[in-house]
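Take a look at the structure below.
Missing here: one protein chain of the complex. Every other protein chain is in place.
Then we have chain A:
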Amino acid sequence: MGIETQKQQSSVAEAVEQLVAVNPYNPDILPDLENYVNEQLNQRIFGFFHFASVNVNPITVVCHNQVSSQTYSLDANLCLLRLYQFEPERLSTQIVARILVKALMAMPAPDFSLCLFLIPERVVLCLNPAGNSLSHLVSWILRALRFTMVGEANMGLPDQCGFCGMNQEGDVPNVRNFLEFLNAIEDFATIIFYHFSREKISRFVQMEEQFKTLIVLSHYLETARFRQFWDEAAKSRHIVEAVPGFEHAIQAYALHVLTLSYQKVPRSVLAESINIEGLSLDKFLEHQATNSGWILEKGQGRGQLIILPQNEFNHPELKKSTADSIPLDHITRIFPILS
């Protein structure tokens, strides 16, 4: 069964990558890629549904197959973000958020930043002003501004931002005011931008609160602050729990960083990093000891120590010298001479 699922997973990943490889710049595959992202996250909800594959489109079959699997294809997700970047009016923030969660799970690979590089910030403002209606645009901007202002109390708004009162009175501004209004927003964004170096992460300007949370989570992971990460993740269950395997993936990343750094790690440090404590931790350690060669050492008076498996990063003497090896295709260049 386990092998079956694995096989299925890899074939799903292959099939979607195949589709992207054949159509790297084809807007028509956008819905298929969206399905792919949805399916890979909603498997638990849709797991019992039967998908009639009436469509001969390869990706639909792919989705059908991957219902009960966890697949991840960076290429497919980047391709979808690229299509959104080209046609922002088709962007679904929900799907972008899911892609970002998946990218977090791919740590230590830089997938999260790779995705962020492709998500334009002013999409909604410039190109999708909610049905082009002015009042929608205004309400969007005010919403954006509210997000922006979280934790901005000490920075203050620039003087020309008197328009904030406008909202309370409920007036829709005339176009002239509105232009000033936009300029003010731009100025404001610029100010935030220049204060960037002194900013805390929570001041990141983003179009959706959800994205902001994910960026905070990514920041904690990138700076190995696992305690803060797990606290923050607990507050945002609705985002991360939508994705099966999230907790496990982050634990794997934490273990990766720990094994890069430690030969022997104190139990408390390990517990905090992977957010497992007490009896469950004992069980986990036992499992690792039998399966992954961990050694548990009785601490002298202090806490327990765990000896992590050796690798070239925590035991530098294991590092293979690459100087002696030459790739074969470099040697092929002298074959004609040797013969």
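The criterion applied here is as follows: contacts are C-beta pairs under 8 Å (C-beta built on N, C-alpha and C of every residue); 3 or more make two chains touch, one makes a residue touch a chain; residues count from 1.
As a working rule, contacts and distances are computed from a predicted model.
J.: Out of "Anaphase-promoting complex subunit 4 WD40 domain-containing protein", "tRNA (adenine(58)-N(1))-methyltransferase non-catalytic subunit TRM6", "Eukaryotic translation initiation factor 3 subunit L" or "Proteasome subunit beta", flag the one the UniProt entry gives for the chain missing from this complex.
T.: Options "Anaphase-promoting complex subunit 4 WD40 domain-containing protein", "tRNA (adenine(58)-N(1))-methyltransferase non-catalytic subunit TRM6", "Eukaryotic translation initiation factor 3 subunit L" or "Proteasome subunit beta" considered; the missing chain's recorded name is "Eukaryotic translation initiation factor 3 subunit L".
J.: Can you tell me which of A:78, A:100, A:233 or A:285 touches the chain that was removed from the display?
T.: Residue touching the absent chain, from the options given: A:78.
J.: Quick one: which of A:238, A:298 or A:333 touches the chain that's been left out?
T.: A:333
J.: Please give every residue of chain A in contact with the chain that is not shown.
T.: 24-27, 74-75, 78-79, 82, 85-88, 108-110, 113-114, 116-118, 120-122, 126-127, 129, 132, 175, 178-179, 182, 193, 196-198, 219, 222-226, 257-258, 260-266, 269, 305, 313-316, 319, 321-326, 329-335, 337
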